[in-house]
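Written out below as structure tokens is the structure these notes cover.
So, chain A:
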Amino acid sequence: MQKTLVITPSRCTACRTCELACSFKHAGPAGLGISRIRAFMFGEGKNQILTCFQCDDAACVKVCPVTALARNEATGAIEVDEDRCIGCGLCSLACPFGHMAHDGRMAIAIKCDLCGGQPACATFCPTRTLEYI
Partner candidate 1 sequence: MRINSVKSLTRAAGRARGERKRLETEVLVCAGTGCLANGSMDVAEAFLGAIRRRKLEARLKLGFKTTGCHGFCEKGPLVIIQPQGIFYKGVKAKDVKEIVDQTLLKGQVIQRLLYRDPNTKQRVEQYAEIPFYSKQHRIALRNIGKIDPKCIDDCLAVGGYTGLAKALTEMKPTEVIDAVTESGLRGRGGGGFPTGRKWKTCREAEDPTKYVLCNADEGDPGAFMDRSICEGDPHAVLEGMVIGAWAVGASKGYIYVREEYPLAVKHLQAAIEQARERGFLGDDILGTGFSYDVQIARGGGAFVCGESSALMKSVAGEVGEPRAKYVHSVIRGLYDKPTVLNNVETWANVPWIITEGAAAFASLGTKKSTGTKTFSLVGKVKNTGLVEVPMGITLREIIYDIGGGIIKNRPFKGVQTGGPSGGCLPEGKLDLPVDFDTLTEAGSMMGSGGMIVMDDRTCMVDVARYFLKFLVDESCGKCVPCREGVHQLHQTVNDICAGNGRPGDLERIEALSDVVVKASLCALGKSAPNPILSTLRYFREEYEAHINDRKCPAGVCRNLFTFRISPEICNGCGLCAKSCPVDCIAGEKKEVHVIDASVCTRCGACRNVCPTDAVEVI
Partner candidate 2 sequence: MSEKVVNLEINGRGFQAREGMTILEVAKREGIPIPTLCHHDALEPVGACRLCMVEITHPNWRGWKGLVTACLYPVEEGLQVTTESQEIHQVRKTILDLLLARCPDAPYIQKVAAEHGVTATSFKKNEVQTVCILCGLCVRVCAVKGCNAIGTARRGIRREIAAPFGMPPPDCIGCTSCAHICPTDAIPWEDVNGVRKIWDQEFEMVRCVSCGRPIMPVTQLEFEAKRAGISPDYMTTCPACSQQKTLETIRTAFTIKRPASEDAVEAAS
């Protein structure tokens, strides 16, 4: 069965290790801060993690004019083909949840790709808020 990134916000301490792991994994030390996952603090110890839901009928895929977004059947993740992306930004506008990001430096769209089946955020999450099961 396909694995899923499961988030349990009640365990989250908003330590932001996930953001760090994500940006390090995708862009190396130079790209710290360009993360595909975000931790938010609501106060009173209530925290939330936001990242792509990998929607079934994804708006981002529909609007892409060059089919640069496609689902990786092995992981279930919708991935950006960085060499095809023309950086038009339609996907980030179309995503109803605001999960798509735009890498201004590279002029391409970026989003969670589940690290090809080994999500770094889950690997490094110290509280098991993020689990890939």
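Just so we're on the same page, a residue touches a chain if its C-beta (ideal position, glycine included) is under 8 Å from a C-beta of that chain, and two chains touch if they have at least 3 such contacts; residues count from 1.
The candidates came about this way: all candidates are chains of the complex that A comes from, given by their letters.
It should be emphasised that the depicted structure is a prediction, and the values quoted were computed from it without experimental measurement.
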Selected partner (touches chain A in the complex), from 1 or 2: 2
Footprint of candidate 2 on chain A - complex, ascending: 4-10, 38, 40, 42, 46, 48, 50-54, 56, 59, 62-63, 65-68, 76-77, 81, 83-88, 90, 92-102, 107, 114
